[in-house]
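The complex appears here without one of its protein chains, the remainder shown in place.
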Amino acid sequence: MKRTETYLLNMGPQHPSTHGVLQVKLTLDGERILKAEPVLGYLHRGIEKLMESRTYFQCLPYTDRLDYISSMNNNFGFAMAVEELAGIEVPRRAEFIRVIMAELNRINSHLIGIGTLANDLGASTGMLYCFRDREYILDIFNEVCGARQTFHYIRIGGVAGDFTDKARELTEAFLERVPKFLSEYDQLLTGNEIFTRRIIGISAMTAKEALDLNMTGPNLRATGVARDLRKLDGYSVYGELDFDIPVGEHGDNWDRYQVKMKEMAESAKIIRQCLDKMPEGLIMAKVPKMLKPPKGEVYSRTEGTRGELGFYIVSDGTTKPYRVHIRRPSFVNMQGLDLMCRGMLIGDSVSAYSSIDPIMGEVDC
Amino acid sequence: MEISFLSGLALWLRGEIYALTGLPILSDLALDIIGIALLLGIISMAAIVFTYGERKVCAFMQVRIGPNRVGGRFGLLQPVADMLKLMSKEDIVPEGADKVLWALSPALLFVPAALVYAFFPFDAGAVLADVNVGVFLLFAISGQAVLPFLMGGYASNNKYSMVGGFRVVSQMISYEAPLLFSLLGILMITGSMRLEDIVEAQSGGLWFIFLQPLAFVIFLISAVAETNRTPFDLVEGESEIIAGPFTEYSGMRWALFFLAEYANLLTAAILATTFFLGGYLGPDFLPGFVWFGIKAVLMVFVIMWFRWTFPRTRVDQILTFGWKAMLPLSILNVFLTGVVMCALGLV
Amino acid sequence: MFGKGLLTGMGVTIKHFFGKKETFCYPEEKLPMAEGFRGGDLTMDWRVCIGCQMCAMACPNKALDLTVVTDAKKKRHMKYYIHKTGRCLFCNLCVEVCPVHTLQWDKNYANSTWNKEDMVHDAMTDKDRADLDIFLSDVEKKAKAEAEAKAKAEAEAKAKAEAEAAEGKPETPKAETKAAPPKPEAKAEAAKKPAAQNAAPDAEKKAAAAEKKKGGEA
Partner (left out) sequence: MKQRYLTAEELARIKGNFYTVSIDEEEKPPIYVSPEEFIPLMQLLKTNPRLLFTHLSCLTAVDWKDTIDVVYYLFSEYLGAYVVVKVKTIRNHPEIPSVTSVFPGAEFEEREVYDLMGVKFTGHPDMRRILMPEDFKGHPLRKDFKYEKPAPPKATRVSGEEEEADA
């Protein structure tokens, strides 16, 4: 009787296509995956412990290092949590600038998501085009906040620098480029039969499974559940902007790819509206130097690029938070990895990693 | 066998040596040695030019400039720099590797890659080994390239290499059949397996690419699969199994694998030119072997163009595509050629 | 047809094959950084800095290691301004919190080093420290000179006061009425004298500052 034996293949933490230091223990029968167990913690810096011994202002630069590809959304989440705790009212102009920056960062992060998906499937040209288009966004960020990746731009009570005319000009130029490069990806990737055959029907997930696994963000919306906190909570000025939420049907890699592509178009629409509606005025509220929020706790959640990003802050009335817990979307989405890789081949596990699009800084916190 | 520039040169040389030494055996031997030296020169030249060409083509397609640092504005010395870098790399032998097999596999891979060049008609009459069963011998030899990959994969004691080794065996064997069947149509038309006859049969502009378009498509896809290049570069799918069989090789050993890969690439291009693009035939303002060179380089560019546009297919997709699509199509092509030839009464 | 998507894909790549390229050659041409760019090392002007160490306190990662020197006039000056770029988050909190706005970034982002220890940059160059020492020594000299001048002035004032007290004793009955007026007079005189004294040192200091500035520019 033929006896086959399963073997353990260790993918990572040093591997070209596990995004960052992610190690996945694959139990394989030939090339078919029986079990995929992610091993986390290689990039654990203990940010929650660090934040307990720093003032609220000093905690903000650490949120840049959580999801270092969309650090603007992390600042946004933390700043909103502290403002709700301390009862600070942010001026309207700052709210609009924050939404513009967060949406630019969402496009920036989805471009990397799609670029790495294309590169993991072999089309490195697709990745080069994504990184070329990303440079235009980085120029805007460089112009407005002086940094290209860890911005520390959205502060408690407003934003650090004003949205200059040069930045507006660069943003307008970028908004014209968006439909052009989206159609270029459609020609290069979406229409490509090899690309579609590699991701259609791969690691599909039903809506019930996704909800049970507490998944959020594009991974959940790909399964058909239209839950987007920008619409649900309508925080900041999202309530006044009209945009729709792209939703997939089967929850496979193809739908995740399509949801990200459509979300980029939606973000461009949001930026367009914000540019028109942005009033003149202050960009920073009156915030006391020694900010002492009242004793109590707050949990504020925002729609990060990879899902629901929540900040739970317990304050004991001093200038330093007593406890900060960060609900990190990539960390919770990693639970879906095993379900997505089971029964697939090694080649598909790679496309599963890049369609969950985890950022290890955020997963290991 | 008309006299072309190259074969004329060869005959003149043979006459000179015979005049010098007076022994016919010595002049044939000298000519063969010169031929072999020339062929090895062509292979190493091809490897050097194509490493540079591939980087430039890849860069241009990815909106980049490509190497422009080493050697002038166009980075012409880049391949030399690569070679020096590879030579200076430490030669690491993985622990627990099967030393003999491990060392042997790059050398063994290079043998069929180089041997195949003896049969190509670079110009009318300019063939090192003029064999009248050229096509048959050609594919018999190039079929040997499968084993060294597997040996490399098995011997380097690394799970990724093992998986790469299995993949290479399944892929190359399953594309051997469509490759051969696609050429059957041509053999039926020319009636002989001698490569020069096939080229001569295409004289007068009637290239087989126009007569056998389906066969050309099948041949091209199978040739790309044989040389393990995208969209079938599963063997060294770097994002999945790092570099397949040659993960554990470094320095000159890896360079040998690399050399063999580019030799195979040039073989695929030359086969496509000889069978479908009329080899050395062309309007006579250029000598035969220059036409041959232009067509071969053009085919190499097309294969490189594939590499920098398409993603990688999955293992089971390759096998189903190979067996369920390529093979039946090539057999259909043979059947169609037969029907057409009967209709035209050529049989 | 099966191959249509593949062919459009190849069309895109061939279009870019002949299209404009995006690379710029880094060491020769440098990407222009925005003027608000936060990168490189911190630079500060020790003459403006008041040594309050607010920047070191505001830094989340304790990347600033300062040593402060107090001069004779109890004013603080910066002696060593160690900025550990390895630890620095480039979050700009120090630049924003500085009350005298003397901290700036020098925007030289190419400051990579071979090992970790070299990633320590001292914003105060040795020349700055030399100027600082000169400044400290002449402040000390001035302070000593002032102290002597004050001491001399007090001695004269005391001597004059005794002299007046000696004259005033014989006609004590009238003293109460006269005593009242001389006291304000004395006070006025005393007031005038310190003002004069102050004027002198100020003039001196202004001269020193001018001379220093000339020294600074030279």
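Should a chain be cited, it is by its letter among A, B and C, assigned in written order, with residues numbered from 1 in that chain.
In the analysis below, a contact is a pair of C-beta atoms (placed from the backbone, for glycine too) under 8 Å apart; a residue touches a chain by one contact, two chains touch by 3 or more.
Since the structure is predicted, the reported quantities are computational estimates derived from the model, not experimental observations.
Across the entire complex, contacts from the unshown chain go to A. Contact with the chain not shown here comes from a single listed residue; of A:A79, A:V99, A:A204 or A:M334, that residue is A:M334. Taking the complete complex into account, A:E84 is the one of A:E84, A:D162 or A:E193 that touches the chain left out. If you put the missing chain back, the residues of subunit A touching it would be 40-41, 44, 46, 48-49, 84, 211-215, 227, 232-235, 239, 299-301, 308, 310, 312, 314, 322-323, 325, 327, 331-332, 334-335, 364-365.
Here is the rule we go by: only the chains that are shown with their structure count from here on.
Viewed as a contact network, the protein chains are fully connected, with every chain touching every other. Each of B-C and A-B has its own count of C-beta contacts, and the greater count is at A-B.
Here the CA centre of subunit A is 46 Å from the CA centre of subunit B. Averaging C-alpha coordinates per chain places the centre of subunit B 72 Å away from that of subunit C.
In subunit A, the positions touching at least two other chains are 125, 132, 188-189, 192, 194-195.
Along subunit B, residues 61-64, 308-310 each make contact with two or more other chains. The part of subunit C that touches subunit B in the complex is made up of residues 6, 9-10, 12-14, 16-23, 25. Remark: subunit C residues 2-6, 8-9, 11-13, 22, 33-34, 36-39, 58-60, 89-93, 96 touch subunit A in the complex. Looking at the complex, you find that subunit B touches subunit A at residues 61-64, 159-160, 163, 166, 230-231, 233-234, 237-242, 308-317.
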